[in-house]
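Following: one structure in structure tokens, then a few remarks.
Of the protein chains in this complex, one is absent; all others appear in place.
We just call them A, B and C in the order they show up, numbering each chain from 1.
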Amino acid sequence: MAIQYPFRRKRNFKETDDLGFGTRIIGEKDRLIAKDGKFNVVRVGLKTWSPYQDLVEMTWVRFFGVVIAFFVVVNVVFALLLNWIGMDCLNGVQKGSWLENFEQAWFFSVQTFTTVGYGSINPSCISTNFVAATIALVGLMSAALATGLLFVRFSKPTSQLVFSKNAIITPYRDGTSFQFRIANMRNSRLINLDVKLTMSWVEPNESGTMSRKFARLKLEREKVVMLPLNWNIVHPIDEESPFWERSPEDLAAMNVEVIVLIEAFDEVFSQTIFANSSYCDEEFLHNVKWKQMYYPDPSGSGKTILDLARIDETMPIV
Amino acid sequence: MAIQYPFRRKRNFKETDDLGFGTRIIGEKDRLIAKDGKFNVVRVGLKTWSPYQDLVEMTWVRFFGVVIAFFVVVNVVFALLLNWIGMDCLNGVQKGSWLENFEQAWFFSVQTFTTVGYGSINPSCISTNFVAATIALVGLMSAALATGLLFVRFSKPTSQLVFSKNAIITPYRDGTSFQFRIANMRNSRLINLDVKLTMSWVEPNESGTMSRKFARLKLEREKVVMLPLNWNIVHPIDEESPFWERSPEDLAAMNVEVIVLIEAFDEVFSQTIFANSSYCDEEFLHNVKWKQMYYPDPSGSGKTILDLARIDETMPIV
Amino acid sequence: MAIQYPFRRKRNFKETDDLGFGTRIIGEKDRLIAKDGKFNVVRVGLKTWSPYQDLVEMTWVRFFGVVIAFFVVVNVVFALLLNWIGMDCLNGVQKGSWLENFEQAWFFSVQTFTTVGYGSINPSCISTNFVAATIALVGLMSAALATGLLFVRFSKPTSQLVFSKNAIITPYRDGTSFQFRIANMRNSRLINLDVKLTMSWVEPNESGTMSRKFARLKLEREKVVMLPLNWNIVHPIDEESPFWERSPEDLAAMNVEVIVLIEAFDEVFSQTIFANSSYCDEEFLHNVKWKQMYYPDPSGSGKTILDLARIDETMPIV
Partner (left out) sequence: MAIQYPFRRKRNFKETDDLGFGTRIIGEKDRLIAKDGKFNVVRVGLKTWSPYQDLVEMTWVRFFGVVIAFFVVVNVVFALLLNWIGMDCLNGVQKGSWLENFEQAWFFSVQTFTTVGYGSINPSCISTNFVAATIALVGLMSAALATGLLFVRFSKPTSQLVFSKNAIITPYRDGTSFQFRIANMRNSRLINLDVKLTMSWVEPNESGTMSRKFARLKLEREKVVMLPLNWNIVHPIDEESPFWERSPEDLAAMNVEVIVLIEAFDEVFSQTIFANSSYCDEEFLHNVKWKQMYYPDPSGSGKTILDLARIDETMPIV
């Protein structure tokens, strides 16, 4: 059956364009936002170099690789310089081949850079003394930078909201609803959670060209003060909803993507955090309902147990 | 006398469920929030490991234990490595039994790790030189991490709001009210305090199963700009209040818990802080009023004295 | 002429009590808030020890005094310990009197604590080696703490708003107004300034006891986006103002204090800052107007010159 596009019926919902995506993206089969929240946009042209952002956001493995590489290379440079000045200007060196000299110069540089300074090798000329002073200063600055970076990396709020893998279209009160659920993986508190849902789909304009539309989805509840258990985020499907009277085949043809924006205050890190995700039409399940994720502690401690592994679990509506 | 449950009378208050606790917790004798604000929820399943949060939140005794243990163990590992390479590769070692060698290797490792580097023992082979360079780098990184952690721990806003031990049901203007009081323990300023009170209780549904309900309590004043003295937080009990016409026995049977959420800006730490507590029905006192906590300085300095030790003090209403 | 207290006339202003000062302070001749914004309240009873706050807020002279004292004393303790173990356990010591030994032990401790580690004196027994390892670890932890504290102290937003010394009662549009002015001492930007003015005074209740009252003062403008020049903060005196038809003698008898709360975002420090001050009735000037503080650069550069030294300057209204 031919898809009945919105332009042939009365719209009861208000279109919105506050996500900044514009209306001319017509890559119909693509997501605007990946499951982890990143944009599917590539920037070219005026690129700025932001070393801070890269150093903070790269993986731990890569970060330590950068640190070790920097450590090795800087001391190689200084070792070459010391070698060029001449090994006679260092006490305690056992002169040998160029490579042996270079090794000892490198170790001396490392001992100065890290300020260990055994003294088994030490500078005897003014030139090597100046180089040693420079190595020490560069080492101190590098340690200062590394302290800052290591600390920022270690203290960045890690993602702690887990989203259900699927969203479900399920009965709610007297009608239907679009739902997904979230929970906090950690006991640290998220305060004042604020959720915005936007639905995005593709449809033809009056002229016939395909255009991407956006509409905000009204929620049963947009704010929650705390998140001790899970939160089922519910969009009741009434006549004002873009979901109204859409079959699963309609939703697929419209290439629907529901974009989730969550803002909350993380009490441990004392920072506002943002968590984004999205649900594409292939991820919608119909005619199911949620399996409950929490239950009283059977051992009678009085506590409630929240089983995060069950967050995706649904069961058919009989 | 049988408890008259709300479902048999007209409700004048609006139920709310924005605390995220859900309605299916029926552990009737238990608190949702402990006196210090933590949730009574245990998470299982998808647990994430968050070393930062643990290292920041553990007690000082435990933290220093972790630091010392790490310090000792890392140097043990390096000492074993040096021992395995061979004591001949270290100058200044007095060789003896395996234990004596290991001790000296451990001290050498510590001297390098902390970058003290006396030089009384120093590396003579390339292998031990490389190990020493590695020890120094690991030591620097560890010091960087410790600097960050120590700083965050030392500068976390410590709780400074003291709550009265009890809440009182006491006359207020022409009626009654539910009150408790708070004060700031320190002279550092809390700005823009914002209080939300939610009452939680248990009652049977129409079907007879017990269910937990929540309702927001309206306050005489929800915001205060500063907190130089104490603040009596007052919920006037009118027909719209869930407390309306409830005797102390009613409140006990309903397993009432009043949950307090306070948000404020701490000027010293330049951070938003959240303070939570709760009052269970056993902690309500009836027919008392507050003893005043402040008085003009008798020595005539013109200042006002705020006696924090009196915060719990009440006296019977004659 | 007897003061006509408000209770004998119709009040057109709304009393407010959101400053948290309460109504029972009757130290009539005293300020609630000092000119620099601190409360005139002394806390006794449950005092908490907050070393962080003290170390961050003390003067620089005191802070460096604490640092030097700590440095000296910690090393004295370790020196005593080393002395007690025995000087034979340190290489390179020239034994002499107890004092001479103690001095050398102290210098050795300092060299280890600061990780300089010349090696001219170094440990020869296991016991002194362990002590040395401890000294190094304590030194590293102390350096970590000092780094954090020094940094926080250095980067605390320093007060940069300058208030006019006096407030003036001066004509404004068709009536009178209560005004004072502020300016930003630095070129760094304060964004989104928000001002609240509250007037506090003392008057008798119907029962005759003196009681302190508060009322919010409406402003011509409560918010300003930026502060490139000065801002004259204007409270128009209309019938709704507590100033309405009050002579200077009335204001003195009422012991008026106008409390200023300013909130702004400091762009350099990326923090919200709060600046408070107050104006007592002795600081009100009547029948004057402001001298302007800024003028175009006479050298023709096109810039505007803001002369901060003129902020207090007024001139009589002819």
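Just a few scattered comments:
Keep in mind that, in the parts below, contacts are C-beta pairs under 8 Å (C-beta built on N, C-alpha and C of every residue); 3 or more make two chains touch, one makes a residue touch a chain.
Quick caveat: nothing in here was measured; it's all calculated off a predicted structure.
Although it is left out of the displayed model, the omitted chain contacts the following shown chains in the full complex: A, B, C. Set against the missing chain, the residues A:104, A:122 or A:184 yield one that touches it, A:122. When the missing chain is restored to the complex, the residue among B:53, B:75 or B:115 that touches it is B:115. Among C:82, C:167 or C:227, only C:227 touches the chain left out of the display. Contact between subunit B and the absent chain runs through residues 115, 117-119, 147. Touch with the hidden chain on the side of subunit C covers residues 67-68, 71, 103, 107, 110-111, 114-120, 143, 146-147, 150-151, 154-155, 158, 160, 162, 185-189, 191, 221, 223-229, 231, 265, 267-268, 270, 292, 294, 296-297, 302-311.
In the full complex, the hidden chain is touched by subunit A at residues 17-22, 24-27, 29-32, 38-48, 50, 52-53, 56-57, 91, 111-112, 115-119, 122-123, 126, 129, 132-133, 136-137, 139-141, 143-145, 147-149, 151-152, 157, 196, 261, 263, 271-272, 274.
Just so we're on the same page, only the chains that are shown with their structure count from here on.
At the interface between subunit B and subunit C, under half of the residue numbers involved are used by both copies, so each side presents largely different positions. On superposing C-alpha atoms, the copy subunit A sits rotated by 90° relative to subunit B, to the nearest 5. If you average the Cα atoms of subunit A and of subunit C, the two centres end up 39 Å apart. One inter-chain figure worth recording: subunit B and subunit C are separated by 27 Å, centre to centre, where each centre is the mean of the chain's CA atoms. Chain contacts: subunit C has residues 115, 117-119, 147 touching two or more partner chains.
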